[in-house]
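In this view, the complex is presented without one of its protein chains, the others remaining in place.
A, B, C and D are the chain letters, set down in written order, and residue numbers restart from 1 in every chain.
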Amino acid sequence: MTAATEPYVLNIGPQHPSTHGVFRLRVVMDGERIQDVEMVVGYLHRSMEKLAEERTYTQNIPFTDRADYLAAMSGNLGYCLAVERLAGVEVPERASYLRVIFAELQRIASHSMANGTFVNDAGAWQTPLMYMFRERERILDLFEMTCGARLTTNYMRIGGVAFDPPEEFYPAIESLVDELPERIEEYAELLVDNEILLARGRGVGIISAEDAINGSLVGPMLRGSGVPWDLRKAEPYCGYDRFDFEIPVGRQGDAYDRFLVRLEEVRQSTKIIRQALDGLPSGPHKTQIPLALRPDPGEAYARVEGPRGELGFYVVSDGGSAPFRFHIRAPSLINLSLLREMAIGASLPDAIVALGSVDIVVGEIDR
Amino acid sequence: MSALRMGRRLPRRTVPRALMALGALVAIGFVAVNVAIGYVVIDGRLDGQWYDVRDLGIGVQELREWLDDRNAQQPGILDFLGQHWISYAVTALLGATGILSIVGGALLILIWVERRLIGRMQIRRGPNRVGPYGLLQPIADAVKLIQKEVLMPRGADKVLFFLPPALIFIPMIVAWGPIPWGAQMAYLDVHVGILFLIAVSSLTTLAIFMAGWSSNNHYALLGAMRTIAMMISYEIPLSIALLSVVLLSGSMQLSTIVEWQSTHNVWLAALLPLAMFTYFFSSTAELNRTPNDIAEAESEIVAGFHTEYSGMKFGLFYAVELGNALFVAALTATLFLGGWSLFGLEEWIPGYLILGAKISAAYFLLVWLRGTLPRFRLDQLMKFAWQFLIPLSLLNLLIVAVEASVFARWEVKGIVSLGLFAIVNWAAAIILVREWARRMGYRPEREAVRQPILTQGVGGLQAARRLGAPEMGTQV
Amino acid sequence: MPAGPRQLSGEAVAAPVAAAVPDAILRATDEWVEVRPERIADVLRFLHDDADLDARQLSNLCAVDRHDRFEVVYHLQSLDRNHQIVVKAIVGEHDEPSLPSATAVYKGALLQEREVYDLMGVRFEGHPDLRRMFLWEGYPGFPLRKDFLQIPEHHPGLPKFPFEESGVQAR
Amino acid sequence: MSVELAHYLTVGAMIFGVGIAIALAKRNAIAVLMGVELMLNGVNLTFLAFSRFGGAFDAADAPLAGHVFVVFVLTVAAAEAAVALAMAVLIYRRRETVDLDRINLMRW
Partner (left out) sequence: MDSAGIIVAFWLLSAIAVGSAVGVFLARNLIHAVVLLVLSFVATAGLFVTLSADFIAAAQVLIYAGAIPVLMVFAVMLTPLAGRDNGNSLYVVPGVLLGGAFAVIVAIVAIDAEWGAAGAATLAGQSFETTADAIGDALLGRYVLAFEVASVLLLAALIGAIVLVREDEPA
């Protein structure tokens, strides 16, 4: 109905089924069309960066769990890499492999969640999410087996990993990796060619390659827009150059492309885990570091390719046992830089789908 | 370090053997008794002496006659109310109680059924804690809902806010009136049954609008607007689809339509595939169920028009939603699946059981849709209604009209003419849908399934251009 | 050396920048380039447009409170050439620090600059929408500053929940 | 006691009268339209009453003439409502009011 209408403000969130946490959008709408959008965040702000200035380097690792609580392993890894770079700690080979295995498992878990909630945002009544949870559950079981926690793993340590996986871990992960490709094909069959999902996802929230780079987008957002950028290839940490895998790149830059990219990344991650398991060397899983690590004054910026993209940790040392400054470059927050570009002019359902394809984690936005 | 937890499953609760045996025994006994009575009745030995348990309608008929007799013999003080007032009152009470209890009981069970079914579809268990197999879950839910505080938002229109939950219940219950449950078992067998149903269900629109408008909430208003837009759009193809049923069977009375199907030994679903599809799809739109649940799109507008309702007021909306879904299943079963008839088997099995089975089947389809599909967008649905369903159902109506007039004039066995119609209608449905979809620009074979490009190298804009990522958008 | 593996040394960046944007460079180490804050936008513009440096993406933006001054750190990267550039703007003023915004060059700076402003109190002139982000308008002080807890009135006693009531956030 | 033709005619007249009052007294164009619809409704009731009591059920030359008339009235009412409401919306959009006292476009 295109008749006389006047714009009104719609509050989406902080409690809303599709904001995935306490995240709020103030939307100025004209009928069903969005005229302006503004995000209101901070409901989950815990001031981690300030708290970290009072704790030792090792004590800060749990914060990185709780920033991006869907990708705790990646957060652990990025922070440990930064501190290792700052303090010049060497990491044993086995630890690197284990880190790769767990980071990739975490990526699979997180992408499953992201794709499930994306389809949920497109209107499915929980079913894809439940299927995606099936694999995520098994991965979280693996985490629990290894480090005792499922969500906030606190597994990586400066100089390695906290524990060697137990004996029963290996058959479990073997069977998981054997079954995963089959399961992914099942999802692809169910979802990729789904007529309704195509109708809802294609042409929604388009971001051009140029905009994506300029807007500091990272991860599946950037790759969905056609830019082949993956830190695992560009800046191989933890020996990622040893593994053979490919970067999926979208063709159109819309929400559906991001969905496809995530699905493909799960496949590639399975490949990486398989290779890492095959080549897992024996040896120590950790380097001994002093209890109170006191790196020389200086700074380090280390980044890993988390599930949501470039997860950077900027750590400044003044020679003390606590970081002088600790900053998390949060991909969830920065991926929202182009929210206005995606949402303005779109209809409300499209904007919700576009927001779902960004895959935000509010713990990481607010920190 | 935890134990091996891979492949861990919830312990499967097994049905006690004794219970299963008992259930089987009861079922077999029920069928046996029914068959025996049916045999005796058909045999003629009990005819006219005792009413047939397979048809409660006969029993009620006899009750009425007996009451009228008594009334005529013994004049009472209330006779100024008319000659048949006792039988009117008694049958009205009986029928109303029957409908209310059947629909109410079905609603209670359906909540459980739907949640269990969807749980199964979503590889989880569904409610299984309250009572055996979680069967008491709906009651627990109801108790919880009743206990909850009823909130009214500030700035809400008081009267209009409190009316809709009750108001919306009326069409849902009244619509059950004309459904025939057996040969003589229709509570309100009006001659203009289908028109009556359409009219009654159109009353829902206003209640929904009242709920959405009076809530003083943007989500609710958006939901109400969406509902109204959907209902207006989808009422047209729905009515046209029902009209083709009326044309072919020559009556708007539901019992006559079922009898028509029964005498010609055919289900209208076989004769009118396009009408049935149109009806079913439009109904999902009117019901706000996936894939057309845009009016209550949870991920977009939270709960649509009943966002602000809490406690049992919400419970009423929820119950009405389920009840309407059940009603659509019932109407589908009645109009397109032969109602209470089952190719002569209704002589042996009570009609209401046949109808119940058919309703369950149709309802399962609705649950299946809900458990499977994502949601369309409002404009896509509108486009589908106006550009696809309405023209197609009009063309279908034209074909059916020709067939109906042929059927009325052609002196040939039903199996010939109706078989011919079935072939023509199926062919027409397939061709129409296919060609119209192509005219609308739907060509799936031309678009390859999109797959991401796989690459080994990294790079920025130049690499993106090399890979062939198109220049999407401009510098915004 | 803590420098990232693909990081250009500060000296290598400083030379072309000094040629293009005179008197912008304060100092160049082997890790980063220190830039006069008032010229930071020009420097970023040059780094973004220059074909060799090609710093098309602003990877990270944050500020460090050095007690007497603020360092605003820009991690830039070129995706095509796969290198990283670290630029620091040293803001000497500690009470009311401000410098030009990078939003004209990088849209990715929109939220990051808001975050820095919110938590550090560094004003970015020319930012289109510089408001508090995590905290509300009127929150006393900037919590990531080193002296935040030393200022008695800044003990976060949460006087009230002020925004929206006062309409500060209304657009 | 019984219900007769005159009862129905009286009710129809009352509904019609209220319709007149609304149509004349209301400022809002949509309210005026409601009044008109009420008037039509009263007329419908009269038609049906005559059809029922006048024995038109059986009249050989014009069976159910009253009913047919009502069908046409309903048709016209629907058409009228659509156009009138479209005009109300249009007038609002052009002149920012649906107050009939202020809509004097055709007065001069």
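Just so it is clear, a residue touches a chain if its C-beta (ideal position, glycine included) is under 8 Å from a C-beta of that chain, and two chains touch if they have at least 3 such contacts.
All values reported here derive from a predicted model rather than from experimental measurement.
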item: Residue in contact with the excluded chain [from B:67, B:228, B:302 or B:418]; value: B:228
item: Residue in contact with the excluded chain [from B:135, B:190 or B:454]; value: B:190
item: Sole residue of B:31, B:109 or B:199 that reaches the chain not shown, by the stated touch rule; value: B:199
item: Hidden partner interface residues of chain B, rising order; value: 80-83, 85, 88, 157, 159-160, 163, 190-192, 195-196, 198-200, 202-203, 205-206, 209-210, 213, 225, 228, 231-232, 235, 252-253
item: Contact footprint on chain D, counting only the chain that is left out; value: 1-11, 13-28, 30-31, 33-35, 37-38, 41, 44-45, 48-55, 57, 62-65, 67-68, 70-72, 74-83, 85-90, 92, 96-101
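Please note the rule applied: only the chains that are shown with their structure count from here on.
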item: Most distant chain from chain B, judged by the mean position of its C-alpha atoms; value: C
item: Of A-C and A-B, pair with higher C-beta contact tally; value: A-B
item: Inter-centroid spacing, chain D versus chain C (mean Cα positions, whole Å); value: 71
item: Between chain A and chain B, centroid-to-centroid distance (C-alpha), Å; value: 42
item: Rounded Å distance, chain A centre to chain C centre (Cα mean); value: 24
item: Interface hub residues of chain D, defined as touching at least two other chains; value: none
item: Residues of chain B whose C-beta touches two or more other chains; value: 458-461, 463
item: Partner chain B, residues of chain C touching it in the complex; value: 54, 56-57, 78-80, 82
item: Chain A-touching residues of chain C, taken from the complex the two chains share; value: 2, 4-6, 31, 56-60, 62, 64-65, 73, 75, 79, 82, 86, 106-112, 115, 119, 133-136, 143-144, 148, 169, 171
item: Contacting residues of chain A [partner chain C, same complex]; value: 26, 28, 36, 38, 40-42, 45, 47, 49-50, 85-86, 88, 211, 213-217, 227, 229, 234-235, 298-303, 310, 312, 314, 316, 324-325, 327, 329, 333-334, 336-338, 366
